[in-house]
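Moving on, here comes chain A:
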Amino acid sequence: MILERAFPLRKRISGGLLLLACASFFLIPSSMLPLPNTQELLSVPGEIGHAGGRLVVSLRAEPKTLNPLSAIDAPSREVIGAMQADLIHINRGTQLTEPALAKSCKVSSDGLQYTLVLRKGLRFSDGQPLDADDVLFTMRVYLDESVHATQRDLLIVGGKPITVRKVDSSTVIFQMVKPYGAGERMFDGLTILPRHLLEKTYLEGRLGQAGGLSTPANLWAGAGPYRLKEYEAGQKLVLERNPFYWKTDVKGNTLPYLDELVFLFVPSADAQVLRFQSGETDVISRLGAENFSALARQQRTYTMTDAGPGLEYNFLFFNLNDLAAKAAPEVTSKSKWFHEVKFRQAVSAVIDRDAIVRLIYQGRGTALWGPVTPGDRRWVDASIGRPPRSPDRARALLKEAGFSWRTDGNGATELLDSDGKMVEFSILTSSSNADRTKMAALIQEDLKELGMRVQVVPLEFRSLIDRVTQTKEYDACVLGLASFDADPNSDLNVWLSSGGTHLWDPSQAHPATPWEAEIDDLMEQQLDTPKFEQRKKLYDRVQEILAEYQPMIFLASPDILTGAKNSIGNFHPAVLEPYVLWNVEQLYVRSEQVSASR
Partner candidate 1 sequence: MEKWAGKDLFQGYGMTPLLEVQDLHVSYGAASGKSGVALAGVSLRLLAGETLGVLGESGSGKSTLAAALLRILPANGIVECGAVRFDGRELLQCDAREMEKIRGGRMALIFQEPSQALHPALRVRQQVCDVLAAHTDLSRAALRERTGRVLAAVFPTETERIARSYPHELSGGQRARVLIAQAICCEPALIVADEPTASLDAETQMEILQLFRRLREEFKLALIWITHNPALLAGFADRVMILYAGRVAEVGPTAEVLFSPRHPYTQALLRCLPPGLGKGYVGRKTKLAVIPGVAPVTLRDAGRCVFEARCSDRMDACVSGEPELVCVAGKQFVSCVKYAG
Partner candidate 2 sequence: MSFLLRRLLQAIFLLIGVSILTFLFSTLAPGNYLDEMRLNPQISAATLASLRAQYDLNRPLPFRYARWVNAVAHGELGYSFAYNGPVAPLLWIRARNTLLLTLTAMLLAWALALPLGIWSAERRGHLPDRAISLATATLMVVPELVLALGLLILAARSGWFPTGGMVSVGFAELSRWGKLRDLAMHMALPVAALVLSALPILVRHIRAAVAEELGAPFFRAATAHGIPRRKLLYRYALRAAANPMISLFGFSVGTLLSASLLVEMVMSWPGLGPLLLEAILARDLYVVIGGVLFSTIFLVCGNFLGDLLLYWADPRIRTAGGAR
């Protein structure tokens, strides 16, 4: 069987070499081919670890695919992150870019041309070389509309796709029509695909479907620290050490240290906690504050780490869509309150953000008045005011906007608008997110103080998204977004009025308000501005506008909470995804534990 299948391959090799090739094919497995001396490895700082051992990580859901083109869920991305590599990488620890597959990156003075030089001797995890052709292939695939690559939108700058050309086998030039503010950061996540494995599939038009979890290990490869070993449906995915990896530690030991990386599928957060607690998994992330404290209280063989404020921002927003079409009287009157800036400011003033941080995050979080969390160190606008909770100011604002109060039969106060209508609305939350439901309950109680009658309506997540983005039948909603990068561009779609994630009034043809127009302008400007200081100034202005007009009433940001067994070395959780596995090639099991676990 093997012979028969191997034969057509060999036929391509011309006559005289056939025998030799044939011999080498059988004698030396491709993975044993000696590496060229010229290999340029990247040496990374950090503790010197031991080779060997196994790290077990739990994932909240089963990853859906190994294919970077179609992966959108967090578990898939986490797994792919350990199997693939990009040209330039954002160091999750420093939040800055650093060379990866490309050893250097030169930007032309007009900011339109990026010249990247690949390391010499790069290989995919199946031993096949990685060169400029793979980069070209990758870009072609990403930009092909029929592939539906999730990365495609990122590669369209100034309305035109980025073009790539090859200079030599290790040099490529990326060309764009307009300068791109975030610069090299865009290369992060553009994993280089193995042309030798995927080109045929691509030409057949089946690339989107490739890389399912049941793909045989020898038909899948990447340039990341680990490669596929085995997959058991519903149970686990096992990755093994990529022997061709291109990083070493400072002493020149090849990375990664670990022999195996095991992803267990554990379908609920609390079960994840349990398995970590019982020692069945080695590290844990994406922890809620209460579970974190519960684990911290009984820590024995593990240590819990609060990595500091993350990039997730939670907020309350009102339905600011133009609902003129559905002119039901109660809808229009509600819409009128929500469109009133002073109303939103009053709501913001009365919300007890400290209580949210204290009661929901047990102090492991930060109150927010703007969209950028302190975790986004370079971009946070420190000048945004942090007014303490003030029901009096809220009442003054409402009064200015024409609202009034009366006392009802039971002695409770009711807020009335200028038409004498009682202020009454509902807040949607995702029922699967206990934290946000709790937030809504706190807000409900706070708003009661202003005489607003609020109902909390927890909805299943998709139903909620459907209401917010499609049917638009809702009053207000508590939601959270997590920027995946510490850069304004990652939230472009949230702030641009044309953006689909512009939650309070998504996908507008023209900005509905002057301040939204201004944000649009500012965001477009920063997109073209290569200088950080200038961009920062522009983005600060965006933050100020948001803080003033409160289309989203920012509430709080949770810390990134993680934990690891004491035996895991080099464990440095970051506030960017993947919180604990970003340096997975450097993680190791301390030696006494290696021998013990064997």
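For anyone wondering why these and not others, all candidates are chains of the complex that A comes from, given by their letters.
Note that in this section contacts are C-beta pairs under 8 Å (C-beta built on N, C-alpha and C of every residue); 3 or more make two chains touch, one makes a residue touch a chain; residues count from 1.
Bear in mind the structure is a predicted one, so any value in this text is a computation, not a measurement.
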Number, please: which of 1 or 2 touches chain A in the complex?
-> 2
Candidate 2-facing residues of chain A, complex | 54, 56, 61-62, 64-65, 67, 70, 72-73, 145, 148, 150-154, 208-209, 211-214, 232-236, 262, 264-268, 270-271, 274-275, 277-278, 280, 432, 460-463, 465-467, 469-471, 481, 484, 490-494, 499-501, 507
